[in-house]
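As you look at this complex, bear in mind that one protein chain is not there, while each of the others sits in place.
For chain A:
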Amino acid sequence: MFNYILRRIGVAIPTLLVLATISFYLMYTAPGGPFTSERPLPPEVMANLEAKYGLDKPLYQQLGIYLWNVVTDFDFGPSFRFKDRTVNDLIETGFPVTLTYGFWAFIFAVVIGVSLGAIAAIKHNTAADYAAVSTAIVGQVLPNFVLAPILVLVFVLWLGWLPGGGWQGGQWQYIILPVIALGTSFLASIARITRSSMLEVLNSNYIRTAKAKGMPFRYIIWRHALKPTMLPVVSYLGPAFVGMITGSFIIDSYFATGGIGVHFINGALNRDYSVIMGFTILLGGLTILFNLVVDILYAWIDPKIRY
């Protein structure tokens, strides 16, 4: 197990380095630097600015210095577009917000998705099953950027129950809509995966044995069926996490929650290189870390996996 974890980390770190290097070089092949504007700066000023931000050094040195700062001080450097803010400021203000609604969306999707899927499988071919299956289908064609406007239309404009955006320090009214908008499509996928997995498990021999020896149905589900059912669900959690990170771009732009998503998108629209770099590394790192955790979890649940 320990070796397996080590080996996975051994793959994860180069992956992250490759991600950082590729995006770094791509950034600098782009036409126009961070200081190009409609009125070109005098060459001396330009040279000074470039010296200040270290842009006059060779590229590989810049990359080296940048990565060194990130690793040792967790310092992503200043924002090129807004001179008074550093990338770290943006991360500090945005990250707790994204983490909060992301966490609840994750819980929402997993808890309701698994329950829905399990109920559908247990009550196979009944009204409850069909209801769950149709929910899963509808959830799949309602991605976050479609669901968000619909939710706002119904709960904000028509019913007036909830605020249509903002964060206000994370009061519950402001969290509900982002969580539902972000979590629903993953809830649908998790429900679908759980259902088919549970159906397969319930048809297996050892469940039949448990039934035959007269074990109460509740025990069969909780003790014997649930754990193997969760295997495909766990392996879906990695992609789900990636989807939620990209979904946060939509949530933050649409609900004005002020999370990291909106900073990344603004950075992209403004060609703010250091911000894009910083967030790419941060989000890429998180993704890789999360995939690592999921893989370890999977290896831990599934006794068939040999490391």
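Following the convention adopted for this analysis, a contact is a pair of C-beta atoms (placed from the backbone, for glycine too) under 8 Å apart; a residue touches a chain by one contact, two chains touch by 3 or more; residues count from 1.
Basically, contacts and distances are computed from a predicted model.
A.B. asks: UniProt protein name for the omitted subunit, picking from "Polyamine aminopropyltransferase", "Isoquinoline 1-oxidoreductase, beta subunit", "Oligopeptide transport system permease protein OppC" or "SufE protein"?
C.D. replies: Of the names offered in "Polyamine aminopropyltransferase", "Isoquinoline 1-oxidoreductase, beta subunit", "Oligopeptide transport system permease protein OppC" or "SufE protein", the one UniProt assigns to the missing chain is "Oligopeptide transport system permease protein OppC".
A.B. asks: Per the definition of touch given earlier, which of A:L99, A:A128, A:L142 or A:A256 contacts the omitted chain?
C.D. replies: For the chain that is not drawn, the touching residue is A:L142.
A.B. asks: One chain is left out of this view; which of A:A47, A:I65, A:I107 or A:L157 touches it in the full complex?
C.D. replies: Looking across A:A47, A:I65, A:I107 or A:L157, the contact with the absent chain belongs to A:L157.
A.B. asks: Determine and list the chain A residues touching the chain excluded from the picture.
C.D. replies: Given the touch definition above, chain A has residues 11-12, 15, 18-19, 22-23, 26-27, 29-30, 137, 140-143, 145-146, 148-150, 152-153, 157, 164, 238, 242, 245-246, 249-250, 253-254, 264-265, 268-269, 271, 276, 279-280, 283-284, 287-288, 291 touching the missing chain.
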